[in-house]
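Every protein chain of the complex appears in place save one, which is left out.
For clarity, chains are labelled A, B, C, D and E in written order, and residue numbers in each chain start from 1.
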Amino acid sequence: LPAGPDGRFQGRSSDVAIIGAPIDLGAGDRPGARYGPDAIRTAPYLSGELYHMEFQTEIFKYLSVVDAGNSPVPVASHDGAIANLRKFASTVVANTDRLVTLGGDNSIVLPVLEALAERHGPVALVHFDAHTDTWGADLPALTHATVIRRAVERGLLRHGHQIGIRGYGPPADVLQWGEENGLTCWNMEDIEESGLTEVIQVVCERVSGPAYLSIDIDVLDPAFAPGTGTPEPGGLTSRELLGAVRTLARHLDLVGMDVVEVSPPYDHADITATAANRCVMEFLAATAHRLRTSA
Amino acid sequence: LPAGPDGRFQGRSSDVAIIGAPIDLGAGDRPGARYGPDAIRTAPYLSGELYHMEFQTEIFKYLSVVDAGNSPVPVASHDGAIANLRKFASTVVANTDRLVTLGGDNSIVLPVLEALAERHGPVALVHFDAHTDTWGADLPALTHATVIRRAVERGLLRHGHQIGIRGYGPPADVLQWGEENGLTCWNMEDIEESGLTEVIQVVCERVSGPAYLSIDIDVLDPAFAPGTGTPEPGGLTSRELLGAVRTLARHLDLVGMDVVEVSPPYDHADITATAANRCVMEFLAATAHRLRTSA
Amino acid sequence: LPAGPDGRFQGRSSDVAIIGAPIDLGAGDRPGARYGPDAIRTAPYLSGELYHMEFQTEIFKYLSVVDAGNSPVPVASHDGAIANLRKFASTVVANTDRLVTLGGDNSIVLPVLEALAERHGPVALVHFDAHTDTWGADLPALTHATVIRRAVERGLLRHGHQIGIRGYGPPADVLQWGEENGLTCWNMEDIEESGLTEVIQVVCERVSGPAYLSIDIDVLDPAFAPGTGTPEPGGLTSRELLGAVRTLARHLDLVGMDVVEVSPPYDHADITATAANRCVMEFLAATAHRLRTSA
Amino acid sequence: LPAGPDGRFQGRSSDVAIIGAPIDLGAGDRPGARYGPDAIRTAPYLSGELYHMEFQTEIFKYLSVVDAGNSPVPVASHDGAIANLRKFASTVVANTDRLVTLGGDNSIVLPVLEALAERHGPVALVHFDAHTDTWGADLPALTHATVIRRAVERGLLRHGHQIGIRGYGPPADVLQWGEENGLTCWNMEDIEESGLTEVIQVVCERVSGPAYLSIDIDVLDPAFAPGTGTPEPGGLTSRELLGAVRTLARHLDLVGMDVVEVSPPYDHADITATAANRCVMEFLAATAHRLRTSA
Amino acid sequence: LPAGPDGRFQGRSSDVAIIGAPIDLGAGDRPGARYGPDAIRTAPYLSGELYHMEFQTEIFKYLSVVDAGNSPVPVASHDGAIANLRKFASTVVANTDRLVTLGGDNSIVLPVLEALAERHGPVALVHFDAHTDTWGADLPALTHATVIRRAVERGLLRHGHQIGIRGYGPPADVLQWGEENGLTCWNMEDIEESGLTEVIQVVCERVSGPAYLSIDIDVLDPAFAPGTGTPEPGGLTSRELLGAVRTLARHLDLVGMDVVEVSPPYDHADITATAANRCVMEFLAATAHRLRTSA
Partner (left out) sequence: LPAGPDGRFQGRSSDVAIIGAPIDLGAGDRPGARYGPDAIRTAPYLSGELYHMEFQTEIFKYLSVVDAGNSPVPVASHDGAIANLRKFASTVVANTDRLVTLGGDNSIVLPVLEALAERHGPVALVHFDAHTDTWGADLPALTHATVIRRAVERGLLRHGHQIGIRGYGPPADVLQWGEENGLTCWNMEDIEESGLTEVIQVVCERVSGPAYLSIDIDVLDPAFAPGTGTPEPGGLTSRELLGAVRTLARHLDLVGMDVVEVSPPYDHADITATAANRCVMEFLAATAHRLRTSA
């Protein structure tokens, strides 16, 4: 496993490996997610001591983390960028127990899921997003709006939970297709009714085996994440999202996670990148806690 | 009814008509609401399919919507701008069942209410705002801070509910004047205590007959709506507001609605304009649902 | 007491005095808090009438407020700036019942507490912050991350409550040091579990005697306060914070309060400065209410 | 003469008086010039010592300057704002030898010229602007695009030079009207051909008697002045403009000057406000030099 | 020729047609040029009267202009976007004497040149740019850095002049390739030495027959055009560029022109889009003047 250019999350060995996917040619609106990985890495936090107060765990004492750097991206070819990432992710997955991918637009999740399937087989998906990303019945293209359909078509998912869905689509037939293919949709209306805590508890009960956590940062309300491609008002708070990540990473057997759709040119004072950074940190902290308490 | 310059919301005929009121000479602080109408129209959303998941309704299948364009505005004359809007709104109201007005500062609501009164008589008002806009006992001017008083004085309102009020005014005598004139004030303290859902339910029970929904975007906390003239911390979340619009538009007989005080020069990444856009979308969706289920 | 350069909060005499501490050499990241005092003073609000609707109190009818201006700050010397503030605060404290300090980075709280201790002795601290600011066991320096430890070391605090703590530190030994020295830590997890209202009620019960309220604006989520030095996602909403200030100022015997770490270069549309301004306003309103009802 | 709220330019007595005209209801695009006066006053510069190196003159040793504050502005009435300014300027003109007005949109120049005419009679105008502001043959309104025509119509100008004109208008008949009424137009093409230095020299030769210098900041290229209402590429550099102001103020008998159309919401890092501030400073320096050398 | 969605430049018939190419997948840095066409169209200018003072010509009296709208762009496929543009441009070129293309990144010039070659054969190129865009000897891809090489390879250019070149590349062999293929390179050093006016005069003398004017907005210094993908300090002023466009369009037989690489997310106060808009306006004005004086 090649050493990454960024020493940020570097630890002793390789419980977790981090890669960047600086790709945004799969996004229809507000490009810029290509700068997401570096912005997420350099978002401000208290360096040195990294002690998680709830878990009472020194994160890097129980967890080895390697940053394997960014996948190479050619100019003007989305297919080429995706193919490179497919290879890069495979190499890294072979050398780590858990893969963290920093996007990039949402389309980068497909090659990551393919790389994980090589080692772990199809996974259960927990997907935070304002959109289901299951459009594209007619058109074969891989974009940030079709990526979950492509993953289903390729048999990469055992089943999935999509949380935070809102906005004006997809239409009924697409939603029905999702249900028929094992995707459970938790709209913001469901979350308003039950509370996110309860939704997450149900998800934890229903998911078993190797699982994958995918976070499109636009699941947050635009107030918390202005720096994204397709903002949709009425979303989660960062407090809700971070709590959910913490719970999921503590209870599920996550073999990978990602944060995608952070678009720095539309961010302000790095608040979106910082929220994304903390999603990764909560995953790391909960994983360290799992390793510590299971040891 | 003239065809609007913007095909955005254009449908087959005219259940709803949309007009823009690019006027901000009635605002005391942070001008720029003149650019609100176009910013609200072009806020990003998923075009093409517009399916409302909660209502399970394809919005434009059950609803004809026409965008009648912007009211003409002379330079340097607030009176002239208001007079033009008065005429323009009258023409449009004569040809549509429901009028949506995109502001503009809050003062533009007066000529709109006058135009609606011609056809529907005085209306019940549901008013989301950080401020009561009932100042102006001494001075006759129409501004964004006196508009509701002017509407009461001209007999345009049967009664009203003002939701989200906060800040350091108006003083006791002005509040008392409101109560004596049929305006019920729901402060943020009331909302904290009961929850917005319950407040809205009470409002729905108390309002009957032709009603009007007015949304000053500053009812949102500045985190959700930085692009406005008189931001006041401690406000609603976009999740609360959109839910309330959905419920009100489903249950009340709304003959018109507006969103005002979106000031793009103070916005960031269009989050304020997008929130305003979604207020209109929720109104359209709920109205489509009413038409579908009542058919 | 010298008259301040800014007539904003100026009243008849001196129930409350306001000073600015335009100092940010104690901050490690994102400087700019030196511009905080003036930004907080000029944040937009409805001038003239200042009537608090919940307390039904005309604030400046029951409260005399003087703005004593900004403490002088030499270039390139944090020690010099702190020494000047120490003297300036002492002079002001001798002439007012309650001191409001507008920061400035968090390190400015130490000389303020020293000045207050001269007159009131050690105080009880209620501290809103994302960070405990109790680092610095090894290094003697006064910075925005060590200020509370320094205050404890100098015997300026009887005991304290730290509310809103989150992030990845301080480590276990530092947290333990805090507990052993009378500091109770209310993490965001505690707040999620119990609700802030209940936490504040407990704090009110436990605190008696002269108390001091310190608000690092980064206790708010970055969505509500992007303009700060060390933003930490997952924080309070402005609605929660303002309600808490209102309750605390109504029930405790506050001899001083501050708002620190507002960094205007990182703010957008003044929303951070406005939130800070309202913290002061709620303190003033509740104090006026105390004076009115106790008279 | 009332003392101003801002001690900035305050000197011993009254060779020069400064007023602010925070009015922007006369502007058709990009409002915000109402915040111009305060932004120009607080633009950063080296305070304390104010020594002009070219003139070798300590400015405030030879010049008494008073800041008389801002003219009061009612909400929603351009006519009211202009009438107030008319009165305010008259009072100040009666007590000072030279009036400096900080705009505000360009329409505020008319009441200022009227106030000056009371004492000095019609003046010669030297006008830096991208636009001639001589539209409005058909419509009587006073706006930022008609102000010079209105001044001519009211007999306030002996003759004038308009420097920096560019863009796509006014049309031929309006330009001809200007020539027939004593207005000489120096387009950017003329300036490109001859150089601004030579143009200014010619202007100095042709102007005699009481003169008035009006600077619409949009005479600068938008690179130097992004914060303005109607930016027009291809303009002057700040170096050219400041040199021209220096020369004109040294050689002409200026009884007043203004800087208008600074719109802070569209500015970045205060560069437009700072350029405007320096136009005033160069006027003050050259005037001090005139007084020193003529004494 | 289909009527465009934007009536901006619409005239009676078709001396000039305008199209938008909202494509930026060919850009390596700072995406966002997909929003260039609409930003350039809506950049502020004095609408209604459009009289060119130097040419003494009412532009739209002598020139018919049609806006044919934007070329359709699929998500995630640069090849698809370029192919669509190729077809769209061909249709438009068949119906107009001169084609104006609003980019989009620089790669969009290739399909435009192909469409023009169908009707006019190979053209002479006058190319304003900080970069030669002749990289790509080894790799066949069409990007914004290889577009001129591709045009040469396909025989679309008779010869060319590249003006404003600077930065640290291309290397010697690439420069030599350009010279051998009829491309004359005018570096900023040449322009500093001779002045742009003289360079343009030489270019006018050397170019004859059907010519094409391509303007990468990054030929301007970043002060004048911050909103672009690959800014390079030390560039032209907008005054220089607009004068050059005026001269070239007056003297050459231009069958098309473009402005590319305007990236609105990186712009401030629309100054880059406005400069690009004026490049088009100067082309239109000079063309109107040619038609008027040759009639």
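In the analysis below, a contact is a pair of C-beta atoms (placed from the backbone, for glycine too) under 8 Å apart; a residue touches a chain by one contact, two chains touch by 3 or more.
Remember, it's a predicted structure, so these values are computed and weren't measured experimentally.
Novice: By the document's own contact criterion, which visible chains does the hidden chain reach in the full complex?
Specialist: Touch partners of the hidden chain, whole complex considered, are C, D, E.
Novice: Can you tell me which of D:I23, D:L50 or D:I82 touches the chain that was removed from the display?
Specialist: Per the contact definition at the top, the residue touching the missing chain is D:L50.
Novice: Which of E:G20, E:P210 or E:P231 sits in contact with the chain that's absent?
Specialist: In the complete complex, the chain left out is touched by residue E:P231.
Novice: Touching the hidden chain in the complete assembly: which of C:A117, C:A145 or C:L175 does that?
Specialist: Among C:A117, C:A145 or C:L175, only C:A145 touches the chain that is not shown.
Novice: Just name the one of C:P31, C:G69 or C:G209 that touches the chain not displayed here.
Specialist: Missing-chain contact among the listed residues: C:P31.
Novice: In the full complex, which bits of subunit C touch the chain not displayed? Write them out.
Specialist: Within subunit C, the residues touching the omitted chain are 24-28, 30-32, 34, 74-78, 107, 141-145, 265-266.
Novice: State which residues belonging to subunit D touch the missing partner chain.
Specialist: On the subunit D side, contact with the omitted chain comes from 44-46, 48-54, 56, 58-59, 221, 223-224, 237-239, 242-243, 268-271, 274-275, 278, 281, 285.
Novice: May I ask you to list the residues on subunit E that touch the chain which is not drawn?
Specialist: The missing chain touches subunit E at positions 29-30, 131, 165-172, 175, 187-189, 192, 221-224, 226-227, 230-235, 237, 266-268.
Note that only the chains that are shown with their structure count from here on.
Novice: Provide the C-alpha centroid distance between subunit C and subunit D, rounded to the nearest whole angstrom.
Specialist: The computed centroid separation for subunit C versus subunit D comes out at 44 Å.
Novice: In angstrom, rounded to a whole number, how far apart do the mean CA points of subunit A and subunit B lie?
Specialist: Between these chains, centre-to-centre, one finds 37 Å.
Novice: Out of subunit D, which residues touch more than one other chain, so two or more?
Specialist: Within subunit D, the residues that touch at least two other chains are 30, 266.
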